[in-house]
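Take a look at the following structure, please.
A protein chain is absent from this complex, but the other protein chains hold their places.
Each chain carries a letter (A and B) given by its place in the written order, and its residues are counted from 1.
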Amino acid sequence: MTETPHDITLTLNGTPRRLSVPARRLLSDAIRHDARLTGTHVGCEHGVCGACTVLVDGQPMRSCLMFAVSADGAEITTTEGCTTATGGLGPVQQAFRDCHALQCGFCTPGFITTITAFLETNPDPTEDEAREAIGGNLCRCTGYQNIVAAVLRAAQIQREQSQLQGEQGQPA
Amino acid sequence: MKPAPFDYHRPGSVAEAVETLAATGGKVLAGGQSLVPIMSMRLAAPVALVDINRLPGLSEIEVDGGRVRIGALVRHRQLEQHEAAYAANPLLRRALSQVAHPTIRNRGTTVGSLVHADPAAEMPAVLALLDGSVGVVGKTAGERTIAAADFFVGPLESALQSDDLAVTATFPTPPAGTGSSWIELARRHGDYAMVGVGALVRLVDGAVESARVSLISVGLTPVVVEVTETCAGAPYDRVDWQAAQDAIVAAIEPEGDIHASAQYREHLARVLSARALQQALDDGAAKEAA
Partner (left out) sequence: MTTKLFGQRVPRVEDPRLVSGQGRYLDDLGHDALAVAFVRSPHAHARITDIDVTAALDVDGLVAIYTYDDLDGRMAEPLPLLIPHPTLTQGRTPYPLANGEVNHVGEAIAMVVATDRYVAEDAAGLIEVSYDFLPPVVGVEAAREAVDLVHEDVPGNVAATYMQETGDAAATIAAAALRARLQLSIERSASMPMEGKGVHARWDDDDKSLLVNTSTQTSTSVRQAIAAKLSLPVDRVEVVTPDVGGGFGVKIMHPWPEEVLVPWAAIRLGAPVKWVEDRREHFISSAHERGQLHEVEFGYDEDGVLLGLSVEFWHDHGAYTPYGLIVPIITSTQLLGPYKPRAYRVEFHSLYTNTVIVTPYRGAGRPQGCFVMERVMDYIARDLDLDRAVVRERNFIQPDEMPYDHGLIFQDGRPLIYDSGDFPASMAMLKSLVGWDEFVAQRDAARREGRRVGIGLACYVEGTGVGPYEGGHVRVETDGTVVVSTGLTTQGQGHQTMLAQIVGDELGVPVDRVRVTTGDTRRFKYAVGTFASRTAVMSGSAVALTARKVRAKALRIAADALEASVDDLEIVDGRVQVKGSPSAQIDLSTVAVLSNPLRYAFDDAARRATQFAGRADPTKPPVDPGDEPGLEGTDYYSPTQSTFANGMHAVIVETDPETAEIKILRYCVVHDCGTVINPMIVEGQVHGGVAQGVGGALYERMEYDASGQLVNASFMDFLMPYASEVPSIEIDHLQTPSPLNPLGVKGAGEAGVIPGSAAIASAIEDAEGFPITAMPISPSELFALRAEHPAPSRRAP
């Protein structure tokens, strides 16, 4: 059989992208192979590991558990979009480096997106809250300890940045 | 692990959705958090998917004196964080917080979880415990309400027909003086529970008026056990749950799997039931005191 392509638009890290995909194309594959943003990784394709987590309209979701066609029109943020406006490391990314919160880096993009969204709603988490926030993402390298530290460090970086912006009279 | 091909439909109304289901023999795609993985493993290969994610009017949470009613597109996380729903019925949040992980709850729908009818899932047991119901629109059977007691037919089997769309779920608010609790034990945080227990205990004038529990992972469907007879009239600070535990254990039929033996599940059902009942009792007592 020949599959009918569906024309969809995904706004990927702020840039609208028109894609033509078969109905069964997983959102993870559409992001990676159709839009060629390969920062989002696929670790299990059954929704358990969290490596493929992206923000869909601001909410962390498993991109391997969605069909791209069903996400038509959505705003999607991947780890490539978690940088600063000028392309430098964003607060969560910087915190991961500061705290040695990654080793092989394969699961990292799913953590970065998850934590970015978490800090939006909880900018000053406790260590327990930080650990709970990453509770749905598997990492086989780090033992999580430094990722927990990175959540707290990212919150600190964000607070310092917004304080600095406040002092300089810029919009936070 | 890639799904087999299917035809994709995105109806604009409930009526159109039901027509499409009937015409194609397809499956409903809502949150997809249970459906997509089994499709990727090719354990399911529906010929068509009817994507209801854009249907209007199904994302509402209504809370009034007697119930919390949710539309078919209300995500677990949305209901979990809904303050009015929590105020009316704290059990919803308590159980929802144990449904997988937040990322799954951001996409997965509560009604979808009910329709999936997994005997290890939390929300079917909650609906059953509360004597709730599911609102259905069907091509063949028309529009109707199915009580929880009739809805969960077997493992992964609900009373829905292939051309039915579940559009709402209604969780009745327990009467005043009722405390509630949800306790479960999983291998890892966020996994399906080896055993989970929801409990409702109603206190009147400092004594137990009624008590019931609903258990997961110990039978083919959620198992609701009425234990009022074992403890009614007991003063709230001197309730012995032994008889209730015996009644509960008699009502369940746990099976062993790679995570827990049948004996262990039975033991957990006994232990967790007492803990859940006591927590519900304390919750009720706190409410009565307040």
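Some notes on this structure:
Note that in this section a residue touches a chain if its C-beta (ideal position, glycine included) is under 8 Å from a C-beta of that chain, and two chains touch if they have at least 3 such contacts.
Since this is a predicted model, take the numbers as computed values, not measurements.
Of the listed residues B:Ala22, B:Ala141 or B:Leu185, the one in contact with the hidden chain in the full complex is B:Leu185.
Counting the whole complex, the residues of chain A in touch with the unshown chain are 1-2, 22, 24-25, 32-33, 36-46, 48-49, 51, 78-80, 82-83, 89, 93, 96-98, 100, 102-109, 112, 131-132, 134-148.
Looking at chain B, the residues touching the absent chain are 1-5, 41-42, 185, 187-192, 194, 258-261, 263-264, 267-268, 271-272.
Please note the rule applied: only the chains that are shown with their structure count from here on.
Note on chain placement: the centre of chain A and the centre of chain B lie 30 Å apart, centres being C-alpha means. Within the complex, the chain B residues that touch chain A are 1-8, 29, 32-33, 36-37, 39-41, 49, 51, 53, 77, 100-104, 106-107, 189-190.
Per the touch definition, chain A reaches chain B in the complex via residues 1, 3-4, 6, 22-24, 26, 29, 45-47, 50, 53, 56, 59-62, 64-67, 69-70, 114, 133, 135-136.
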